[in-house]
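All protein chains but one are shown in place.
Here is chain A:
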Amino acid sequence: ALLFAALAKHKLRSRSTFSAQDPRARLSRRSTGGLPRCNTETGEMSVIDILTRVDAICNKYDKYDVEKQKNLNVSGSGDDAFARGYAAVDAEIEAALEKAELASKEKSKASTVALNAELRRTKAKLLEEVPKLQRLAIKKVKGLSTEDFAARNDLVLALPDRIQAIPDGSAAAAKQPGGWGPSASHTEIKFDSDGRFDDEYFQESEQSNQFRQEHETRKRRQDQGLEMISEGLDTLKNMAHDMNEELDRQVPLADEIDSKVDKAASDLKNTNIRLKHTVTQLRSSRNFCIDIVLLIIILGIAAYLYNVLKK
């Protein structure tokens, strides 16, 4: 069997370089029944015949193609449903990305819109597939390493992001309607709590209680202060009234004093004048001189008499 496999490998390898070689010669050596027989009479084979033969042989020896086997393995064996599903989703994401690139390159707007719509549909479909895959990812599969298992979970989680990331032109379009928004909206009364006026809204919170209490305390203190001020003002008013009455009482007294003092002053003036007259009369210089002269005469007479009497 080993020998036979080695021979087959050789054959397959040589098949890849299969182009100009003479297939007839080789085929005639190895071919068995079932293949189109070459025309032994003429010894010629048509191209179609050659191709058919080649295909048949390839199909027969396909199982010895290592690379192809590897590909088949990767794209999922019949047992592994997750691998199959994941492969399908992956392929569709790639196709969608290609379409998106085409759309961005498109010149005509209508075709762009159509392509974008199709992309969006594909995205929606893929997003639906993702939960299925998630469920499959959790299932343990025979012969799968733990690392692969963990990796599967991450792959599934990364899928939605990749799907959303497919540009479908909606991002750009979303900005345009924004310009019309504010002018069209109604001005309305803005509530802090978004209009939720349920019981809790009107409930006394601790803060509001405190605030009210503080307000009351301040008001009380103000009232006390105002009372003191009012008492002081009362006293002032009383004193002012009493002063008013006292002054009223003293007005006639002052008037009386005024008139009496005036009278006294005039009396005094008169008296002064009379006194001056009297003094002038009594003690005027002329009278004074006469007094002195008379006095001297009297003294003289007295001295004369004294002298006369002494003798």
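To be clear about the criterion, a residue touches a chain if its C-beta (ideal position, glycine included) is under 8 Å from a C-beta of that chain, and two chains touch if they have at least 3 such contacts; residues count from 1.
Please note the rule applied: contacts and distances are computed from a predicted model.
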item: Protein name, per the UniProt record, of whichever chain is missing from view ("magnesium chelatase", "IBH1-like N-terminal domain-containing protein", "dolichyl-diphosphooligosaccharide--protein glycotransferase" or "Gamma-soluble NSF attachment protein"); value: "Gamma-soluble NSF attachment protein"
item: Contact residue for the chain not shown (choose from A:104, A:244 or A:270); value: A:244
item: Option from A:231, A:267 or A:291 whose C-beta touches the chain left out; value: A:231
item: Absent-chain interface as seen on chain A, which is shown; value: 231, 234-235, 237-238, 241-242, 244-245, 248-249, 252
